[in-house]
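Here's the structure we're looking at; comments come further down.
With one protein chain withheld, the remaining protein chains of the complex are depicted in position.
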Amino acid sequence: MLSTLFEQSKPGRRAIGFAKGSIHSSQKIAAKHLRKNPPKLPEVAELEVVRHFTRASQLNYSVDTNFYPLGSCTMKYNPKANFRAASHPAFADVHPLTPAWANQGLLRVIRDFERGLLEITGMDSITLAPAAGAHAELVGILMAGAYFKDKGQANERRKIIIPDSAHGTNPASAVLGGFDVITIRSNSRGRVHLEELVKVLNQNTAMLMMTVPNTLGLFEDEILEVARLVHKAGALLYMDGANMNALMGVVKPADLGFDLMHLNLHKTFAVPHGGGGPGAGVLAARRHLEEYLPVPRITESTNGEMEILESSPKSIGRIRAFHGSVGNILLSSAYLAMLGKEGAVAASRTAIVNANYLKALLKEAGLKPFQDEPCMHEAVFTLDPKTLNGVRTLDLAKRLLDFGFYAPTVYFPLIVPEAIMAEPTETETPETLEEFARAVKTILEEAKTNPDRVKTAPHKLPVARLDEVTAARNPVIRA
Amino acid sequence: MDEQTATEQKLLQKIGVKSFEDLLPPIPKELLLPSLGLPPAKTELELAQYLDHAAEKNIPLKSFLGAGAYDHFIPQAVWDLTKRGEFLTAYTPYQAEASQGTLIALFEFQTMVCELFGMDASNASLYDGATALVEAVLLARRWFSEELALTPKKILVPRALHPQWRSTLSTYLRNLDVEIVEIPYDGKTGKLALRVLQNALQDPGVFAFVAGQPNFFGILEDMDQIGEIRTKTQALFISVVNNPISLGILEPPGSYNADIAVADGQPLGIPMTYGGPSLGLFAVKKDYLRRIPGRICGRTVDRNGQTGYTLTLQTREQHIRREKATSNICTNQTLCAIAATIYLSLLGPEGLKEAAELTFSKAHEIWERSRYIIARAGEPAFDHEEFFQEFIWKTRLPAERLEAICRETRLLPGYPLGRDYPELKDSLLIAATEKTSEADINNLAKVLNNYALNAIRTK
Partner (left out) sequence: MVDRSKLKFAKTHEWARLENGAVIVGITDFAQQEIRDIVYVELPKTGREVKQGEPLGVIESVKAAFEIYAPVSGRVVAVNDHISQDVTKIHKDPFGEGWLFKIEASSPAQLETLMNEADYQKITAESHR
């Protein structure tokens, strides 16, 4: 394993420097403010830095190098052309407090993109300020709070209903937004359980949060009835749009009855995941919730001038220091511009076909689909360790790494035992999916003939299986 | 039939359906496959032309804007390395064995954040400085409720803290039964009113207090005294570092008794790009380790005893704890954290010190050059005895006149404070970095001079 740069450090060695001796005697600063012990940063030459991080990068699997069928994460290819937008010096160097009159071009690009997203979702108004999906969820939840406060129902409507198959961020965001969470279990078909919903839906309900397609890769086929019930109870309907990759040009969430929703630009709209971030979130809402959107917002005057709305009486306020993760917004705006009208629906179409194809292949390879019906953009499987000499989902995941594939999402959603969730995305070829299915088949056979080989995987990576128990018992989190 | 259609046909056959439509959900047909009112697809060339056309509408400006985002120098190697596809297009390192590159970089990042701040533990980053402050406040609140079984409801926040950060904090806390108490600044020095802070801390209902170094006005606070105040209260001290580059020369939060330290990491090699993505830095003393929000990377061994890295302490997080998680945060800002790690590796302790000194020096040069102009057409807002990279010039010219001058000169002399601080109407917060050149300073002096003449004429 690579040693850290701290271990390579030699006192006095330098890479980048600036002019020395620059503080004049007239420029005073009291001794008590001055740092007594310099921070122990690595002291290395530039070549050492370059080699270290180049070698480090080579220890990673990535979309650029490997198939990455992580369910729920939408690891699609991130077209290089998108960086034309994000690294354009006219945009990358803009200070966040630059007045709108000097920033018309950038604001126009963002506004064009906002329009595109409104068209795809069918919503009426939008903010691109959230830093991630979970951040956007919080925005939606705070907006719901402000909406009910306005209606004089803040004290009654304290509960947010969330299905047990939801992303963990949903309940965590609801609590941060000051609401109580009611979890309802899914029905045997993996959808929202209507009877369970009716039991808990009442004048205390603020909102139902649903993921569409849900985390099992299934479309909530009773959504219109759910929407009717929720609205009849006076509550709002929220869509977790993490899986929007299945819906572009297939169906508009607003048409299904959603009042507000979020999108993850780092999933559907091709912002690279960057090893865990930065992402970017979007919150889109119907007209009746527009005035609660966070500030600042981009608006357009009648003469086509772009303006910044800094405050608004009913807005929930700011959710971060500045406008948004603009660099990522630019990546996505380039992506959508190159997809265009036909490309958007074609992307979702291929994502759905690919997922169903992969599902057929993996079923044939020996995995059991959670639900034997067409899926949307991803499919969930399970396996039975008892029939595989005790080989578990985790072992399969680790062994897949040896075959040059990143593992699917495992043990999520929580309601499926030994869950395996695979999402191929639209950018993979059938040949890659076939190769992946062959690897799964080989491993399931190996589990029967040589289970230890699977249980001790990976064998061909820079490190063998890591001891996470020791890491958590005695955390070492700095050099 | 084109290649794409033929391929789809083959796949559909294997799936066992006749057409794509058979895969669609059972909802009314009129809702399915709506026509999208989007423009036709652009080729890469057309995209480039569209962007260039938009870019022409952006007016290039020389600016002395700071106020929480700083135009520091970014060495070429930072993004050449960060943008490698293996970093750029990897996911969160959940399969640690296939993610050692990202993980070792995060481990180094956490170490550097601890070293910079003089603290014991850090996470793998948060969204930005403002949300890092929010998470610090929430940690302090949990500390009281979980560790001390108390539920105090107040936090003390300086008026001279970044207004957008304060605003973010109040948005997050709007439904959480926490009261934000504002601590004023001294009208002469611009520093935190320590007496008021001390008195406010007599209230047992306070669970945390915040202080920034330097404060939003650029002025250096007496952190030794504020650290001393911490020793006399149970409330946690959350320290805000306005610009982490300043830690090349300034005492770190760990040395003045901060319990939690936060900063926005943008100056560490991240382009401003109109405000994001940024990088929230977050560090704590060891007592609070298991209450840190967000992802944490840890060092461990593999089954052969070889060193390796993995995400750890994950039970704090939303994907496991759901409504009981320490935070709702799921992503971190890995790529920006890697950029900051490379930036700090390239500079080292000496380079960081030089960047901080040069920044300090440029800001003071502007201050000295503008003083005689100020005497003619304004006054310093405070005595500015000690500052790092920013100061405030209180003009006698109405802010409305500013725009006209800026448009004409293509120079933004500073951030107008009137909107956030009515008492500082017509005042500008002026910032420098090590990039500020002699020519820039001459130009600024010219504009300020113009400003001064205008102000005299207006009288």
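First chain written, first letter: the chains are A and B, and each begins at residue 1.
The rule is short, and it goes like this: contacts are C-beta pairs under 8 Å (C-beta built on N, C-alpha and C of every residue); 3 or more make two chains touch, one makes a residue touch a chain.
As the structure is a computational prediction, the values presented were derived from the model and not from experiment.
Here the missing chain is touched by one residue of B:Met1, B:Ala149 or B:Ala439, and it is B:Ala149.
When you scan B:Gln314, B:Thr409 or B:Asn443 for touch with the missing chain, the hit is B:Gln314. Where subunit A meets the omitted chain, the residues involved are 411, 468-469, 472-473.
The chain not displayed touches subunit B at residues 147, 149, 290, 314-315, 320-321, 324.
Criterion: only the chains that are shown with their structure count from here on.
Remark: subunit A and subunit B have CA centroids separated by 21 Å (rounded to whole angstrom).
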